[in-house]
Each structure stands twice: as structure tokens, then as C-alpha cells.
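Every protein chain except one is present and positioned as in the full complex.
Our next item is chain A:
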Amino acid sequence: MAETERVPTVVVDDVHITYKVHGTKGGKGSATSALSRIVSRRPSPGVREVHAVRGVSFVAYKGEAIGLIGSNGSGKSTLLKAVAGLLPASRGKVYTRGQPSLLGVNAALMSDLTGERNVILGGLAMGMTREQVRSRYADIVEFSGINEKGDFITLPMRTYSSGMGARLRFSIAAAKAHDVLLIDEALSTGDARFQNRSKERIAELRAEAGTVFLVSHSNRTITETCDRAIWLESGTLRMDGPAAEVVAAYEEFTGKKPGRKPAAKTAGKTAAAGAVAPTRPTT
């Protein structure tokens, strides 16, 4: 491999994503109509297709941290899910090095099991050995800060607040070196101290030659964590470049239209992580 060419980790080649949204016409319809639909394999009348991403192309390289910005419903989370392989691209292709991990806001791991079990099982699921999990365990728990306010790690994960859950999930996922780590608003629920720690961890992951994608509605988080930013608007790539420049352009764009952005997008997302991500304008 030549020194002149940087090593790509994610190649997004003219990707279009459409998905079906169910229940756009209220309810599920009557039982008989549902049955005839199943028999005739016709799509439900309440289903509408949403063209969420329209022909986006970019290449991400080793060691980059890329922020995805754009107004609500611009296709950021959808694009991340396609990179993670959780949504099929209806046109175009996504190529990745290794298997990307996607951290979303409401992705619970195993909610009935204790935090402790989640750490161990999560590590094993990612392919760590028992010894590796054992040696990293204390670090993971400490990093998550779950035990700062008492012995929470031995409680079932369903008893955690959303912030605690998100912190533990990030700590588990970040314990392993990833080729590509996708973070969808997962850090916004953590407190300031945790956000700082996670910024450091993202920097480390980049140093280990991984690529980190970050969706955030906090422009400051993007500029502080990422060196590059991609601005999506209405499913198209509007700008791709150094984080500071892109964020500045985005701020100018949103500044021109005070209040909420026009609802350019047709529909909400599926019940997906970070779908209707709360805007947290910390700037």
C-alpha cells in the first residue's frame, strides 16, 4: 500500500436510501383488510416510502473523526444505519473495513441483566476473550462512571437512567478498538464530565487508526471532537470539509432562518435510535 494514498475505512458510493413508514394513515386498518393484504401481498395503504438519503458519496479514512450535522430529519441517522449495515441502500453501495458498530441513544443492551453482566457479555459479544474482559472490566466500569453514585453496576440495567445506560453502552463499545465506530447522539445524554472523557476516548480510538462518526446537534461537540464534518440537508450532501468550516457554514445557514428549520423532510424516522434527537444547543 502506497504511502501516498490514505487508507479508506468507509466508502459511501452514491447511496440512496428509501424506507417504508407504516401507519401513516392512522391505525393498522381493520383485521380483514390486513388479512387480504397479506394474502394478496399488496403493500398496506398506510405505508409511505420516504426517500431519506439521496445520492450521498464520501470516503472516510483511517484516523478521522467525522461529525455529521444537519437539521432534524436530514438523513444523518439513516446514513449511519446504512454504514452499520442496518439499513439496505436502495441504490449505491456502502463499503466498510470490518464491521462498524453503531451506538444509538435508546439501544438498550440486556436490560434485565445487571450492568456487570452487560459489561462482561458485551465484551464477549464483541469477540474479546474472557481474560481480556476480565482485565478491562475495572476500566470499563470506571470509565462509565456508573459507580460514582453508589453501587449501581450490580443493579439490572433497566433501573438505569437513560444517561447512565448510554454511558455504560459507550464504555463497553469503546473498550475495544474499532475500525469504524458510529455514535448517534449517544454522548449527548452524558454529563459534562463524561462527555470530556468520551472525547478523550474518541481521540484514542482515532490514534488506534479507527474512524469515528459522530452525530450530534451540539455544534461545539462536533468542532471539539471531529476534524472533519459532513453536512446533510434533505438527504443530500451539502458540504464536506474541515469541521470548523462546515460548522460555521451550517451555523450561518441556520442563523438565517431563526427558529426551527423548515420541515423539509416528509416524515419522521422509524423507531430508530436518535430519530427525533433532542436538540441540545450548547453553543
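We take it that a contact is a pair of C-beta atoms (placed from the backbone, for glycine too) under 8 Å apart; a residue touches a chain by one contact, two chains touch by 3 or more; residues count from 1.
The definition used in the following text is that contacts and distances are computed from a predicted model.
Chemist: Missing chain, UniProt name, options "Fumarate reductase/succinate dehydrogenase flavoprotein subunit", "Transport permease protein", "Heme exporter protein B" or "Fe-S cluster assembly protein SufB": which is it?
Modeler: From the choices "Fumarate reductase/succinate dehydrogenase flavoprotein subunit", "Transport permease protein", "Heme exporter protein B" or "Fe-S cluster assembly protein SufB", the unshown chain carries the UniProt name "Transport permease protein".
Chemist: Going by the contact rule already stated, which one of A:K76, A:R97, A:R167 or A:R201 would touch the omitted chain in the full complex?
Modeler: A:R97
Chemist: Touching the left-out chain: which of A:A52, A:I69 or A:L109?
Modeler: A:L109
Chemist: Across the whole complex, list the residues on chain A that are touched by the chain not included here.
Modeler: Counting over the whole complex, chain A touches the hidden chain at residues 1, 3, 6-14, 57-59, 61-64, 66, 82-88, 93-97, 99-104, 106-114, 117, 120-122, 124-127, 129-130, 156, 169, 172-173, 206-207, 209, 227-228, 237-245, 248-249, 270, 273.
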